[in-house]
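Supplied in structure tokens, the structure appears directly below.
What you see is the complex with one protein chain gone and the rest in place.
In this document, chain identifiers A and B correspond to the written order of the chains, with residue numbering beginning at 1 in each.
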Amino acid sequence: MLVPLVTLTTDFGEDSPYVAAIKGVILGIHPQVQLVDLSHQIPPQNLRHAAFFLANTIPHFPREAIHVIVVDPGVGSERALFYVNMDGHRLLVPDNGCWTPLTRGQSAPPVVRRLEEPRYWRSSVSATFHGRDILAPVAAWLSRGLNPDLLGPTVLQWATLEIADPQHQDGRWKGEIVFVDHFGNLITNIPGEAVLALAESSRRITIQGEEISGLSRTYAEAEPGTMMALLSSCGNVEIAVNQGNAAARLQAGPATPVLIGRRSSE
Amino acid sequence: MLVPLVTLTTDFGEDSPYVAAIKGVILGIHPQVQLVDLSHQIPPQNLRHAAFFLANTIPHFPREAIHVIVVDPGVGSERALFYVNMDGHRLLVPDNGCWTPLTRGQSAPPVVRRLEEPRYWRSSVSATFHGRDILAPVAAWLSRGLNPDLLGPTVLQWATLEIADPQHQDGRWKGEIVFVDHFGNLITNIPGEAVLALAESSRRITIQGEEISGLSRTYAEAEPGTMMALLSSCGNVEIAVNQGNAAARLQAGPATPVLIGRRSSE
Partner (left out) sequence: MLVPLVTLTTDFGEDSPYVAAIKGVILGIHPQVQLVDLSHQIPPQNLRHAAFFLANTIPHFPREAIHVIVVDPGVGSERALFYVNMDGHRLLVPDNGCWTPLTRGQSAPPVVRRLEEPRYWRSSVSATFHGRDILAPVAAWLSRGLNPDLLGPTVLQWATLEIADPQHQDGRWKGEIVFVDHFGNLITNIPGEAVLALAESSRRITIQGEEISGLSRTYAEAEPGTMMALLSSCGNVEIAVNQGNAAARLQAGPATPVLIGRRSSE
């Protein structure tokens, strides 16, 4: 028999009892689950950070896994809680759009159910901790084989996160930083392939008034401390400092504009 | 056959080798255990933080789990190490009181054994790392089915943590902050039910010279940035700022006094 997988992604940190309470509730209902921590360091209530995180992790997992996601600025309000099946990937997540970037490029729309059956919840539900009282027990019951059709009715509408698409005009790309990683590397929303399609002389990246020429292949290609642009492991253009912190150096972060291409005056 | 669960709660952080060494020792004796991290971010040697953490997590776990707790300012001193069975929950913990709030509301007293049988320890015991050298191997042997009676004699006395109880007089409650969570939410020792029993006009919370009127049901009920009081997920009164940090705003933390009720001059 296979060990079912339940993964956890939250903004709870690890100093508070919240993550451990969720683990206890899941294991209390199904002690044979394998729990997998994805992250508890999503910045508090940062849906964009969560969205990038999920889009770059969930697709790698086997389809049988159940993913509990608790980044939930609207906890206790009227926002719904969802069971989502997207191409076999199963999520339990508040209706706040953090999962919608995962649907990009999918051939079929997701199946989304609104969690409405309290019989699969804890008997007493706190207004401030739906992760522990609703999502955790539902994940545990699903891992025991519960038919998701029993969780609640399907819905056809949900919150989506507005994600800025890069602009392409006259051979130039205009985009922005969408994620700063642990090393201070700046990941843009501009696809690497698009830049590789430019003539080499046009591969000029401008950010915060600084200009970088060309795309490096790896961090190690530049001297330590040198700023560079390269293809990030998620496929987009990334701005980095070899063995340094590009975000700190450039005072850049999410939404900082990035230009790629020749200047219009040229 | 069931996979046995061993959970870990420490103040070791994750940059040092201590947590991983404990995991190695446990898996070295019993590779088939499922290890579950509860937290390694308990503030160093902070027994009150650990006590609140444990009281709000351990009860959710299935009774077969074994909980290793290493917050141990007295390591190497004469303080005992305990095996505790409390209503089926099994702890391995130093005798420093951090587990005693868990005993509140229990119908039966815990069974406590002093660990005295070196045959279940590592062959060489460091004076500064009993977590690795005593608690970890004992947890592994227990998970393999060792009879806990063999660990050492029962004891009837143990350290307890002095926990301030809130005072109730003339319809007013006098309590204090007992925990600051990852979001800066301030959790008091005043039971939410008690406040709900007050007339609405008396539900006035005073902390650090600021007054909050009424209990909100959820964070989302107030505008972002607004201070509020509400029922925490642990059942007590909590002071929070919607999408903000109440601890930073109020310069408040553990032991900060909190008053609920009409002013005595009224």
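Criterion: a residue touches a chain if its C-beta (ideal position, glycine included) is under 8 Å from a C-beta of that chain, and two chains touch if they have at least 3 such contacts.
Because the structure is a prediction, the values reported are computed rather than measured.
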Of A:Glu64, A:Glu116 or A:Asp149, the one touching the omitted chain in the full complex: A:Glu64
Residue of B:Ser16, B:Thr154, B:Gln167 or B:Ser201 in touch with the missing chain, whole complex considered: B:Ser16
Option touching the unshown chain, where B:Pro31, B:Gly145 or B:Gly209 are the choices: B:Pro31
Chain B, residues in touch with the chain not shown (by the definition above): 3, 12-21, 23-25, 27-28, 31-32, 34-35, 37, 44-45, 73-77, 79, 126-129, 132-133
Contact set of chain A toward the excluded chain (per top definition): 2-3, 5, 7, 9, 34, 36-43, 49, 52-53, 56-62, 64-65, 181-183, 217-221, 230-234, 238, 243
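We adopt the following convention: only the chains that are shown with their structure count from here on.
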Whole-Å gap between the CA centroids of chain A and chain B: 31
